[in-house]
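Notes follow the structure.
Just one protein chain is left out here, and the rest sit where they should.
Labels run A and B following the written order; every chain starts at residue 1.
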Amino acid sequence: METKDVIVNVGLKKGISDPEGNNIKKALRLLGFDEVEEVHVNKYFKITIKASDEDKAKERVREMAEKLLTNPVIHDYEIRW
Amino acid sequence: METKDINVCVLRIEGTNNEQEIYDSFKRLGANPSFVHLNEFKSLENFQCLMIPGGFSSGDYIRAGAIFASRIRSRFWDDIKDFVRDGYAIGGICNGFQVLVELGLLPGFSRSIGKVNACLAENDSARFECRHTVLKHVGPNKCVFTRALPENEVLVIPSAHAEGKLLLADDKLYERMEKNGQIVFRYCDRSGRTDCGYPWNPNGSPQNIAGICNEKGNVFGMMPHPERAFYKENANGHSGKVIFESVINYIGERF
Partner (left out) sequence: MPDIFEIDLNVSEERLKGISEETGTGLSLDELKVIRDYFVKEGRNPKDIELQALGQAWSEHCCYKSSKYYLKRYLFNFDAPQNLFVIKEDAGLVEFDKDHAYAVALESHNHPSAIEPYGGAATGIGGILRDVVCMGAQPIALVDPIFFAPPTTSSELIPKGVKHPKYIFSGVVDGIRDYGNRVGIPTVSGMTAFHKGYLGNCLVNVGCVGIVKKKDIVYSRVGNVGDIYVLAGGGTGRDGIHGVTFASKELDDDSQVSSRSAVQVGDPIMKEPLIHACLEANEKKLLTGLKDLGGGGLSCVVGEMALAGGYGAKVTLENVHLKEKDLLPWEIWVSESQERMMMSVREKDLNKVLKIFRKWDVPAVVIGKVIQEKRLLIEWHGETIFDMDLEFLTEGPMYKRPFKKVSTRNENVEFGEPEDYNGTLLSLLKDYNCACDDWVVRQYDFEVRARTFSPPLVGMENCETHADASIIKPLEDSERGLALTSDVNPHFMVLDPFWGAASAVDEAVRNLVAVGARPHSFADCLNFGNPEKPEKMWEFVQAVQGLAHVISKIGATFVSGNVSLYNEGPAGACPPTPTIMGIGLIDDVNKSVTTPFKGNGNLIYIIGNTKDELGGSAYLRYRGIAGGIVPRVNPYELSNASFSLIELMGKGMVISCHDISEGGICCTLAEMCIGNEIGAAITLKGKLRPDKELFSESNTRWICEIDPNDRAEFEDGLRAHQVAFTILGATGGDRLRMAKDGKMLVDIEVKSMKEAWQRPLWDIMG
């Protein structure tokens, strides 16, 4: 069966504070990168799946994102096919 | 029932690492705890209390508690729902609290059990912090894990976590929890004030929330570790022991 790499990119929802991002912003500025305005840290999952039926596979990946990869209270996600 | 007959399931998978001290806490009080590895778990039938210990279940990869929660959900979700409905007790400490939130058992409004409407997010300091925190018992004694502790009593309990900031899906839910008496512990300062900031509140949790229970009061989670302060008596004579005494006393009376 054919396999396919799918990307699930998980980030914090707008308005949720991102302490890790803020910390990295501070570190970058300390290193002299004064132009840094914002840093956001996302999680990027590359999932290799067996996929014969594309629509069905997309639905499965969405389920993965909702059941495990994200917490809907703080996360947004996007699936790149 | 008698204390010695109270069976406590201390659930473990790879990376849980506070199970021994939870076990010891129940054992010292005369109850009958046992370790159950998720791989060997069969059912909750003979247990009256389920404890999810702290640690880094599955490395806390993806999100703190997320993998453990999804594995519990796929293995015995119906069993858990019945357990809660029948009034048995579930407690989660630190990583265990994170697991209960990821399972949707906490805040656990009765009409939406299993719906994930909270998250224990990364500390404002963006780092793991080990610190003795002062907690105020603010609940109206609804929670079965704190019924032996009078309202407004203060306890010093160690905290050690990187994700302990309780965020709710909707700001209105804070009011709802307050109204339902679901907020059990708030971080406070040495004088007992609960409007203090860091480092008294080590993670930036809104309204200084440190521990909560479900609407029924039989599911409870807190970030600080009462099992690490089992013997550390405060001036008021209470120690972390009171959490375990409370739930044993509840089960003994109720069943």
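By definition in this document, a residue touches a chain if its C-beta (ideal position, glycine included) is under 8 Å from a C-beta of that chain, and two chains touch if they have at least 3 such contacts.
Note that the coordinates shown come from a computational prediction; the quantities given were computed from them, not determined experimentally.
*Asks:* One chain isn't shown here. Among B:Asn7, B:Ser58, B:Gln98 or B:Asn117, which residue touches it?
*Replies:* Residue touching the absent chain, from the options given: B:Ser58.
*Asks:* Consider the whole complex, including the chain that is not shown, and state which of B:Glu21, B:Glu122 or B:Glu215 touches that chain.
*Replies:* Only one of B:Glu21, B:Glu122 or B:Glu215 touches the chain omitted from view, namely B:Glu21.
*Asks:* Spell out, residue by residue, where the missing chain touches subunit A.
*Replies:* The missing chain touches subunit A at positions 23, 26-27, 30.
*Asks:* Go through subunit B and note every residue touching the omitted chain.
*Replies:* Touch with the absent chain occurs at residues 14-15, 17-18, 20-21, 24, 37, 39-40, 54-56, 58-61, 127-134, 156, 158, 160, 190, 199-200, 225, 227-228, 230.
Keep this in mind: only the chains that are shown with their structure count from here on.
*Asks:* How big is the gap, in whole Å, between where the Cα atoms of subunit A centre and where those of subunit B centre?
*Replies:* Here the centre of subunit B sits 29 Å away from the centre of subunit A.
*Asks:* Please name which positions on subunit A make contact with subunit B in the complex.
*Replies:* Against subunit B, subunit A makes touches at 16-17, 19-20, 22-23, 43, 67-69, 71-74.
*Asks:* Contact residues on subunit B for subunit A in the complex?
*Replies:* 62-63, 66-67, 70, 73, 102, 116-119, 121-126, 167-169, 204
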